[in-house]
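Not every chain of the complex is shown here; the ones you see sit where they belong.
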């Protein structure tokens, strides 16, 4: 009955490991499960319980290599430093990177969005919300993660209107006690993204920043991890500030989507975790059967979800979709229902 | 004849490696005070613990008022009126005296909520304290701040507060002085009058003579005899206990030269938390300086200051005329000033560790090589001192906490004697030690003194004080009240101890 | 008294610093929000502190908080009415405590070990429970699934959290009020009844309590039951206050914060010490400290250092006060 034995029974076995445990990855797991069913392979989908611990991730991958799985997909935590290990592994087992890439490893392909570009999309939403500039704060789980860094820089570059923007240190024009940095017309509170480290801590961090900017005009709060926008909304609500601020989000948290539908959130930039999971397994299963055609060639485009949606656009060479929140949510629910989640 | 209050028949109890009781029987009449004597490890405490539900006997009968009584817990025994005052203090020291007096049987209101009726407890509690001769202002003091003697009185008061039918006192006087002991006699007399039966264990045979109606003697876990009131004499008891006559109880063969040099000199000593009046005295080579005083007179504290436990604020300590800096016991020990502490379970021994471990502990430097502790030498050390002190233990590997009280005390001696002291501070040197062992310890002390060791002996046992000391210093309320030499008498000591002056 | 002087001083310093840090920090809005968080921490701290008083420790507490929060959500998701779910979740907590207590008293496994295993187990149970919800539970999704729970849930949130039923605005620090009430009850048992005496006695010397006829095991088990029940109440509060929760990290490290609160408030991990007032004060430290560093706009990277040093400083001052008072009494 042990899954490992099925290997001997001849069934192809595909394994996927994430970089942390999150609802995002549960959606990806749903996609992977669907693809596994369709391709008739055994799937082992492991959400990394030790969040962002590259050593623990390699430990797991290592045991899969030893078990003789037929393909592995990894959400890489630290591309540069994991390269040596992943290169060695890629020589033994077909390897795909997803969500976060390590391109020097000999992996078959990368499945994921370009986080920097997605960050710029967030920046555009902010600009649309506050066309004449204003005060912004950025919230994120981890300022140092590869995707977090790229996303944040994308936002800031878009706001500043230049590449590699570092901002100019400044005090807030209305409340000089508030220190920060100016990016173009936008004043960033404290001059850096506020890191909370974990979802539990997101609300207090957001709450305090809201408390500090209370009363200032033209406020936009940006949440770059899936749990950040709901935390911002909840704190703003409890301080009676929700009507005075704009919120821009990232990822497809249900509460964020609801916020968009209710007009409390301007919009959110989403990846496609379901597709990450689905395509990873599809490509690896095909590869195990000697078929390279399912390997993904191009980055998966990010999408921008807003209340009213909009027509597709090509931005920096990417075809970007602008779905309506209602349609997007319905599609997502269908996807999940298809695997009983 | 009326039904005995308590009848124990053929009680047997075995511990790993030890048969503590091997068919012991006793009867106890209502209103009788029955003393139980025997050497250390004879099984007295074990027998009492069986009666009081702490242990369950392996075999044998316990009958209370004609009914078989095998208590599953101390609580069950207490409910039936059997109360045991343990040999080792068992108080919740973080609570106040009052709380301890009523622990487990609080006066409460409010039914199942059990809200404390503090007024009622305070009143009852103060009465109890008065009965055992403790000042009532102790009622709200935390037990941890009391000296051992007072703690012991609290334990006794605790027992008096119950509907006691059988009160078992396991060495209640081991840290009491003459005066508190007198009070205890009165308490016992009162209990007798109220038809309460008392089981009384003590190594102070004079006390037994004073208050017991009958004595039974245990030896090696068996009944070794019984003495009716008229036959209770020191010699009779000793003969039954040890199985032979004991001559020369206080050997005192050493001769102190009148002009012997002072080994330890304490000059105008003030220590943190101590009294404001500086203390001065000296202990000479080859003499035993006895130190007397009432409970809480400050003798223990003074010795702790000299031993480096309490911070010295002013004054000096000289060893052979040289100033001695003691910042910690390690300093004192290195200089050859050794302390046998009053509370051996807290300060004297690492209880869960073996006899050997404890004997070795302060002597490891001597038997260490670059490759660790020399095992053969260590085994030799253990053998030597277990034999010389006749420690009753199955082996050197036995956890010391499982030995009987007296044998634990011998281990404390062993660890210091193995080191070779210059000054030996003895705080209640024979607390809980049986007569035979006492004699051995006295002989040992005498032998050491004969070799020129200076002994400073703090004791609340008047016989011991008068029997062993060459000179006596008496303390009263934290200060040295006076010094006695020549012919020492109880009256002179008591006069000084209670604040009078020497004549 | 002196046991709480240190923590009191620390709180005064922290509140002063907070109010000085920003004009908005001292406004009622912010203070209420801090108090509310203190209330939640405090409820859990009370539990941790009681266990510490009887000489035990509960490392599973944070996991129980998280597991209870998830269970609360899942129960309602499965159609259990909120008013029924609350007692069920607390019953769950009580059962956890009962199991902990039995393992510790009957099988005599060390509390640290039992509850460390519990930490793993209940974290995992939370994840298993939340699997059908993809690891995330929240009030909004419950209401979406069961429209009829809208009113009772909002009422519950109003009563327990203090958030307006209409728009979720925080009106009053209900959690802090709850803490004060519960601390009153705990204080009553601890300081005014025989049970409290037993707990102190057990914590200091199990043997002394046993010889005095106290049913040590039963008392111990009760305290673990109370502790975990308080933890599960903390979980309910967490659920009601948070927008949504992830099953793998809800309540994470709360056991440490609760123990920290208890210790700052004067409980000794050696057992037998601690007061209800101290527990409340101890639990108040961390939330105000966190609010302070957030208001100061400290860089994310220095925050742990600031928190650690402040707590250490508080602990040292506290200890010095205590030592002084011991010498000079």
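Labels A, B and C are assigned to the chains in the order they are written; within every chain, residues are numbered from 1.
Basically, contacts are C-beta pairs under 8 Å (C-beta built on N, C-alpha and C of every residue); 3 or more make two chains touch, one makes a residue touch a chain.
Everything numeric in this text was worked out from a predicted model, so none of it was measured.
**Student:** Summarise the composition of the whole complex in this file as a formula built from the shown labels.
**Tutor:** A x1, B x1, C x2
We adopt the following convention: only the chains that are shown with their structure count from here on.
**Student:** What are the mutual neighbours of chain A and chain C in this structure?
**Tutor:** Under the touch definition, chain A and chain C have no mutual neighbours whatsoever.
**Student:** Mind checking the centre-to-centre distance between chain A and chain C? Centres are C-alpha means, answer in whole Å.
**Tutor:** Distance between chain centres, rounded to whole Å: 33 Å.
**Student:** How many angstrom lie between the centres of chain B and chain C, each centre taken as the mean Cα position?
**Tutor:** Chain centres of chain B and chain C, defined by C-alpha means, are spaced 46 Å apart.
**Student:** Averaging over Cα atoms per chain, report the distance between chain A and chain B in Å.
**Tutor:** Chain A and chain B have C-alpha centres separated by 73 Å.
**Student:** Which parts of chain C, given as residue numbers and ranges, touch two or more other chains?
**Tutor:** none
**Student:** Note the residues in chain B that touch 2 or more other chains, in rising order.
**Tutor:** none
**Student:** Under the touch definition given earlier, write down the residues of chain A that touch chain C in their complex.
**Tutor:** Of all residues in chain A, those touching chain C are 21-23, 26-27, 30, 49, 143, 177-179, 189-190, 192, 194-195, 197-201, 203-205, 207-209, 211-212, 214-215, 227, 230-231, 233-234, 237-240, 242, 253-255, 258, 336, 341.
**Student:** Using the touch definition up top, name the residues of chain B that touch chain C in the complex.
**Tutor:** 54, 73-75, 78-79, 84, 86, 90-95, 99, 103-106, 108, 110, 113-116, 272-273
**Student:** Can you list the residues on chain C that touch chain A in the complex?
**Tutor:** 22-25, 27, 29-30, 33, 37, 127, 132, 134-136, 138, 140-141, 163, 167-170, 241-246, 248-252, 287, 290-291, 294-295, 297, 299-300
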